[in-house]
Each structure stands twice: as structure tokens, then as C-alpha cells.
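Heads up: the structure comes next, in C-alpha cells.
For this depiction, one protein chain was excluded, whereas all remaining protein chains were kept in their positions.
Our next item is chain A:
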Amino acid sequence: MLTGLWPSPSGSSEYALSFDRQREKRVLVIPALFEEGNKLRHFTVELMRRLDAGDIDCFLPDLPGTNESLEDLERQSLDSWRAAIDAAAHHFGATHVLTMRGGALVAPAHLSAMHYAPVAGSGLLRAMLRAQVMIASEQGRTETRDGLLASGLAEGLRLGGYDIGPQMIGELEAAKPAQDAEQIAQGDVGGGGLWLRAEPGHDPAQAQRLADIIMERLR
């Protein structure tokens, strides 16, 4: 496993985890978004180890504003992430794309994609706004999801520790995964989705099963 840099369209360099031995199949892995990205990171990397063992190169770029990135998350939008992912796909010479959950919302249109348990932006937003309402209530304040959404659309919001700008919130409300991509449902993998876990977790059996499904489809 290597870490390397790739040039993002904003002019800065971003990190990526790579398993690169110049093999024929080169899969760009687009991580899950926000807290789900945190919950799924271990699982995603373990999945990549198994793809590597199956003779497939794979690359996991940081979305600008997340993980090791020095960019401001607040200034990012789904559009800017799409542009960044396009640049990463080009830099690494990706032949295929695998998206994890909300990663499907920023998949490049020109590469053949597999979407693992894709989710609409509205679904991600609903859970994050609900958590914010509950946190406010614990602190003795009354907030509503509608009220938070309105202020988020006007000036951005901090949701679950992530500073999300107004453009991103507006885009999330409307964004849906492309329907023409190949879907891999959680039911095909078995067990409960790890993004649901209260604490980030890992499940070797699920990682192996998902890797097997991907390798079968890439054959």
C-alpha cells in the first residue's frame, strides 16, 4: 500500500491511498461522504487490500476538504468534488470506478461504475439534520429540520462536526445516484451495512464478499 499525491483542480495536491502495480484493471474508489466516510474507511481500505490480492489496482483519493486535505470543506460542493474526482481518475489512469454509499453522487460520468449501497443526497442530509436537532435538544435548544435546512441553504451548517457550505447543502437535497451504474446492494453482501454502526467497525466477511462481487463483475 502506498500513499501518494494527485493534483486537484483547485491547484493544491491531495492524498490518495493506492495499490498500484500497473495492472490492467485500475479501480478508482470514491469514499462514502461525511460521517459515513469515517464509519466506512477501515472497511474500504480492507476491501482494497482484497482487490489488490485479486490482481486489481485501486486508488482511494481524499475528497478535498476531508481526511488529510488542506482545503476548506465549507468551500466544497458536489460539483467541485466531481471535478476533483475527474482529475484523480485521469491522474491514476482509472479504468473503472467503485463508489461507496454517497460517493455515487460524485462519480465521473465517463467511466464504468459500480455503486455499493448508493444513497441519495436527501437521505444523507435527513440523518445529519435529525442528529443536529437531537444535539440541540440535549443542549436545551429547540431546532427543527426545516429551520436548520433553511439556514443551511442560506449560510451553511455544521452537521456532525462537518462544516457544509450552502451550495453543497442545496446540491445534496437534489442529488441522486445515476441509475445506469451497476448496483451492489447491501443484501448481496450480507450482514448490516457498516455505515449504520454507532462506532466505526470492520467485518472481514463482508469485505471479502464485496471484493468477490467486484472481481466477478470486472472479469
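Quick note on the criterion: contacts are C-beta pairs under 8 Å (C-beta built on N, C-alpha and C of every residue); 3 or more make two chains touch, one makes a residue touch a chain; residues count from 1.
As a convention for this text, contacts and distances are computed from a predicted model.
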| item | value |
| --- | --- |
| UniProt protein name of the chain not shown, from "Acyl carrier protein", "ABC transporter permease", "Acyltransferase" or "Penicillin acylase family protein" | "Acyl carrier protein" |
| Which residue of A:A53, A:L70 or A:M134 touches the chain not shown here | A:M134 |
| Residues of chain A in contact with the chain not shown | 35, 123, 126-128, 130-131, 133-135, 137-138, 144-145, 160, 191-193, 195-199, 201 |
